[in-house]
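First the structure, then my questions, so here it is.
Removed from the display is one protein chain of the complex; every other protein chain stays in position.
In this document, chain identifiers A, B and C correspond to the written order of the chains, with residue numbering beginning at 1 in each.
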Amino acid sequence: MIGVAVLGAGRMGRIHAENVAASARARLVAVADPVSPAAETLAGRLGADASTDAQAVIRRADVDAVVICTPSDTHVPLILAAARAGKAVLCEKPLDNDLARVDASILELEPLKTPVMMAFNRRFDPTNARIRTAIDAGEIGDVRQVILTSRDPGLPPRDYLAHSGGIFRDMVIHDFDTARFLIGEEPVEVFAFAGRLVDPELVAALDDYDTVGALLRTGSGRQCVITCCREAVYGYDQRVEVFGSRGMLQNDNVRSTTLRRSDAGTTDAREPLLPFFLERYAEAYRNEMDAFLAALESGAPMPTSPVDGRRALRLADAAAESVQTGRSVAI
Amino acid sequence: MIGVAVLGAGRMGRIHAENVAASARARLVAVADPVSPAAETLAGRLGADASTDAQAVIRRADVDAVVICTPSDTHVPLILAAARAGKAVLCEKPLDNDLARVDASILELEPLKTPVMMAFNRRFDPTNARIRTAIDAGEIGDVRQVILTSRDPGLPPRDYLAHSGGIFRDMVIHDFDTARFLIGEEPVEVFAFAGRLVDPELVAALDDYDTVGALLRTGSGRQCVITCCREAVYGYDQRVEVFGSRGMLQNDNVRSTTLRRSDAGTTDAREPLLPFFLERYAEAYRNEMDAFLAALESGAPMPTSPVDGRRALRLADAAAESVQTGRSVAI
Amino acid sequence: MIGVAVLGAGRMGRIHAENVAASARARLVAVADPVSPAAETLAGRLGADASTDAQAVIRRADVDAVVICTPSDTHVPLILAAARAGKAVLCEKPLDNDLARVDASILELEPLKTPVMMAFNRRFDPTNARIRTAIDAGEIGDVRQVILTSRDPGLPPRDYLAHSGGIFRDMVIHDFDTARFLIGEEPVEVFAFAGRLVDPELVAALDDYDTVGALLRTGSGRQCVITCCREAVYGYDQRVEVFGSRGMLQNDNVRSTTLRRSDAGTTDAREPLLPFFLERYAEAYRNEMDAFLAALESGAPMPTSPVDGRRALRLADAAAESVQTGRSVAI
Partner (left out) sequence: MIGVAVLGAGRMGRIHAENVAASARARLVAVADPVSPAAETLAGRLGADASTDAQAVIRRADVDAVVICTPSDTHVPLILAAARAGKAVLCEKPLDNDLARVDASILELEPLKTPVMMAFNRRFDPTNARIRTAIDAGEIGDVRQVILTSRDPGLPPRDYLAHSGGIFRDMVIHDFDTARFLIGEEPVEVFAFAGRLVDPELVAALDDYDTVGALLRTGSGRQCVITCCREAVYGYDQRVEVFGSRGMLQNDNVRSTTLRRSDAGTTDAREPLLPFFLERYAEAYRNEMDAFLAALESGAPMPTSPVDGRRALRLADAAAESVQTGRSVAI
């Protein structure tokens, strides 16, 4: 059994802590959060120790791996601390919102040889994983185009937005990683348009955007198209399409029931989409944790790495730059 | 070019006349209807002669075939007249609502060797025809169960109902023919329940029903289930399912667009179904006419015969008897 | 926390034991099974005591409720033992396969005032439950017809079939309960056809059938149609349709992914259905256990009762009788 500590008892911390607790591969040893009651509630419920001192938790002898779900600007120091202590790491994105700091931390991590996995949950969605397997098996031939649709159910609060790093680093970054995961070749060029259509005043005040269209190109000419919006009245819209020389694979949205409804005005209407990522990717989070623990158990390479985080961030930065300059940006 | 006369200028007469007029295999020679303006309007619009005398039209030398769309009780005399005059016949169902008269007319028709086709339109629906072809090709192995859903958009007027012969002979008869068409074996036993749920007072006054569930069994034990209702608020519901040892084929409902709509309360909602049979089976009526004319041209056997009409009627009678007796009826 | 013992460590015992162990409302105290290693493995994994003596487990002071997942012929004695010991019961169907014994046990249970719930899992499927709620809210007006499709992925082994009580008591009984749950009125008449199409030799040798069509009628004339088959190559087919005066609700099949696939021969193809009931109704089993525990906590009436078990069995017996006699059977 792998001893796991979860750092950060917020939304993602709760998810990961529950998945660790439910896993047959691991034991939840401790939960750390500077807000003592948050740590205690979560730890208490799952039979783990609570602490307000992440560094102390990292050093515990019975902790083999840490899951980092703290605010973004603490990710690098915590990863490095864990790595230096010889602990494996599963870290929520981003490594950092600053590319230079990311590069520096990757350099520093390298010689420490610690397994570090970046939590790109969408790769572990069962349908996305199935698509990747099908592509690898040649089921749709050579990939030509990837079309990603990502719309959040509603604009986050002003305070969240102000510290988010902007829509590209906060939201579209997931799609950039999914693009890399599915297109099967590194993007070499990025272009994006960004609009202020949901709450123009608010996002303009933050020098941010709420609605984005982005285009990626790989060296061989494959294309990926991404559309994102911070608000969709019909729920959390998460779709994937991969078009290849021999077929097409699509990941539809998920609902909580399989109900269809027909009445005087409409037929075969389906239920609203799952509300947001916690529900939509619940199975992906379980699979992600399992993949992390299974790799630790077997000593296999981690399914994702800080370099993946770095590359997604680089695409996000490039897209943001493209919006400023009206030019595509080479990667 | 086959010279065709259409007898009866009502709803079905108009459909058939238009399909004859548009066919490259035929010429619409005349339209007959006792109501002179009805005949004239239809004939005039399609460049044919109008007449109030069906018998005279049948006798015309330039008429090779007649399409009978007159009231049910005139079908037998008109078919016999046409047959005696050596003219081919496409006749709307039923041959007659009385099984004895049907049997007598079949006996009388036999020696006349006239091609007579019964207009069971649903066999010519492109999807139903595709299902039949797939079954013949062994694509779903041995048929085990056929599930038919037939719901009209609304209760017909009292006057129509009073002369309809009852829901089994008027409405469910189409499903009995579809069952025979798809199940690939003659039904040998029938059972039905019938209810009064749409307009209990009206249908009770007419000694009729408006909602029906029927079960058929073939000699080898295959089953067909039919559910019918005279009213469905979401439109004309026409679905077919054939379940076999190696797979299942389903014929979904048809809409006028391919629109899907998502909003705050619902996702992927589709448009209402096509209103009623004229729209839903427009393509089936064209294919039906073409199959009739093609068989005439080539001398091939008609795709359906009076015996098919007889068998569907027998099933309808048996179902009605079953409702009275609470016993299944052997065919 | 409610102390729960699970009697029987087979497939269903495992499911229920896991759901008890994961519930915040209960504690899994013990698992009993005459096969000692079966009890020990399951109990050990979930941190409960193992026993080969069900009666001793029932008597334990820390056991407030028992879940009965033992062979059918032990259900009545175990329920009665639990009831006499003042323990609540969740019992897998059937109470017993013999109606007289069922009636006797219900009479015996009555004065003991023990909460006894029959485990009709399909009522707790999220979509079926949603349909029931929608009907209660008047969303589709008055129910007219219920159409149930139940096809197992494959014929069970001969040994299972030989002790199953026949397809009506073993398999169709679930649909009879679902019919009662959704149609909103007690069925008063039943008719069925049964065939031997999957493995004619085997099922004939057992005086059983493998393919069934059944029709129910309520007092007001509502109808329910059920089609069942012991084998479907495309997987465990579980569909529900409720048609009412103001609309229609349908419960589609469930897949493990939301993948759609298009290639040279086909478009929008979806993945196979979930393999069988353990997977298909995983969420229903969780909801069922929660409903049982929540009713115990609050003292509310159980959502289902032995009388529900009795009524479903009565319908199964009537359907089997109808197959023998060719007559509908009044309930």
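The rule we apply is simple: a contact is a pair of C-beta atoms (placed from the backbone, for glycine too) under 8 Å apart; a residue touches a chain by one contact, two chains touch by 3 or more.
Predicted model, so just to flag it, every value in this text is computed and none were measured.
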item: Selected residue (touches chain absent from view) among C:271, C:290 or C:321; value: C:271
item: Contact residue for the chain not shown (choose from B:32, B:90, B:131 or B:225); value: B:131
item: Sole residue of A:191, A:236, A:277 or A:292 that reaches the chain not shown, by the stated touch rule; value: A:191
item: Missing-chain contacts mapped onto subunit C; value: 233-235, 253, 255, 261-273
item: For subunit B, the residues touching the chain missing from this view; value: 22, 126-127, 130-131, 134, 139-140, 246-254, 256-264, 271
item: Residue ranges of subunit A at the interface with the undisplayed chain; value: 141-142, 144-145, 147, 149, 151, 189, 191-198, 211-217, 220-225, 227, 229, 231-234, 237, 243, 245-248, 326-328
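Rule of thumb we're sticking to: only the chains that are shown with their structure count from here on.
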item: Centre-most chain, if every chain is reduced to its averaged C-alpha atoms; value: C
item: Cα superposition of subunit B on its sequence copy subunit C - rotation in ° rounded to nearest 5; value: 180
item: Same-residue or different-residue interface between subunit A and subunit B, half as cut-off; value: same
item: Centroid comparison with subunit A (C-alpha atoms), farthest chain; value: B
item: Length of the line joining the C-alpha centres of subunit B and subunit C, rounded to whole Å; value: 41
item: Computed distance of Cα centres, subunit B from subunit A, in Å; value: 57
item: Multi-partner residues of subunit C (at least 2 other chains); value: 246-248
